[in-house]
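Structure provided below as structure tokens; questions to follow.
Note that one protein chain is taken out, while the other chains of the complex remain in position.
After this line comes chain A, so read on.
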Amino acid sequence: MPDSLEIDRISKRYGRLAALDAVSFEVRPGELFGFVGSNGAGKTTTMRIALGVLAADSGEVRFGGAPVTHETRTRIGYMPEERGLYPKMKVLDQLVYLAELHGLTNTQAHQAAESWIGRLGLSARRKDEVQKLSLGNQQRVQLAAALVHDPAVLVLDEPFSGLDPIAVDVMSEVLREKAAAGVPVIFSSHQLDLVERLCDRVGIIRSGRMVANGTVGELTTSAGAQLVVTAPGAATDWTPAVAGTRVAERRGGTLVLDLEPGADDQAVLAAALATGPVTEFSRRRRRLTELFRDAVSEKGERK
């Protein structure tokens, strides 16, 4: 029975700086959870606490309903950002060693290592030292290292940074496959289009606090949409007097309006028609990128 990973109100202070302030979210079995935030927002700290390599000041991390202990930790596959591998150790030796440390016998460890080496296209490099590999290949080895002991949870810090499109596809495919097998997968990334495409759910963290958490659909819907209205007959400073709308942008006769959730877009159309012909009227759903900008800017703070 697959279990979910719960982060429950974890806080961490470094001196006077609150690195994390009651961060909570849950990654369900079979779910890909995208964790986004600016640099220094607390993504890595959260992941390290989830993994138990860092202790939280308060709060709890649970897996399958029970607090994470040293025993459960060995079932987590972890990929730290840059590098998490011995630079001078050979690819195969490294994977076998890590698998053995996670409780596999030497034979099992060899099988698992060889299988992931084949799967991730590293066969030609299996006897090479990690430091002699290209950045992308090193990252593949890292992924193999996180997966080699068949973990029940995957925690990946910036797995996509610096990868070429082919490597991104390989990585995405493996992550989807793992999630489909019922493993909760959480990864952090700055590539928001990728997160939007790949993830079931997204969490946005800002200065150590979660500012958004939900499915991509939920987030973009609740954040409101934008309306694009082109009414050539309207005055240059025309603004529809409808509650819950705000001018985001004005270019020539085209007006872009921010629409708060629940605002009446039909009232806007009616107001536009009152000025004369309307040549364009469309509703644009917010992209995650825009949502992220809002969330990490002052607007996010007010919310």
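Here is the rule we go by: a contact is a pair of C-beta atoms (placed from the backbone, for glycine too) under 8 Å apart; a residue touches a chain by one contact, two chains touch by 3 or more; residues count from 1.
Definition applied: contacts and distances are computed from a predicted model.
Trainee: UniProt protein name for the omitted subunit, picking from "Protocatechuate 3,4-dioxygenase subunit beta", "NADH-quinone oxidoreductase subunit K", "Cbb3-type cytochrome oxidase assembly protein CcoS" or "ABC transporter permease"?
Mentor: Hidden chain, UniProt protein name: "ABC transporter permease".
Trainee: Considering the whole complex, which of A:R125, A:H149 or A:R201 touches the chain not shown?
Mentor: Answer from the full complex: A:H149 touches the omitted chain.
Trainee: Which is it among A:I10, A:V23 or A:I76 that touches the chain not included here?
Mentor: Checking each option in A:I10, A:V23 or A:I76, the one touching the absent chain turns out to be A:I76.
Trainee: Among A:L17, A:V53 or A:A181, choose the residue that contacts the chain missing from this document, as touch is defined above.
Mentor: Only one listed residue reaches the unshown chain, and that is A:V53.
Trainee: Taking the entire complex into account, which one of A:G84, A:G136 or A:G244 touches the absent chain?
Mentor: Result: among the candidates, A:G84 touches the missing chain.
Trainee: Could you tell which one of A:E31, A:E100 or A:D294 touches the chain left off the display?
Mentor: Looking across A:E31, A:E100 or A:D294, the contact with the absent chain belongs to A:E100.
Trainee: To test your reading of the contact rule: which positions on chain A touch the chain that is missing from view?
Mentor: Counting only chain A, the missing chain is touched by 48, 51-54, 70-71, 73-76, 78, 80-89, 93, 97-98, 100-104, 145, 149-150.
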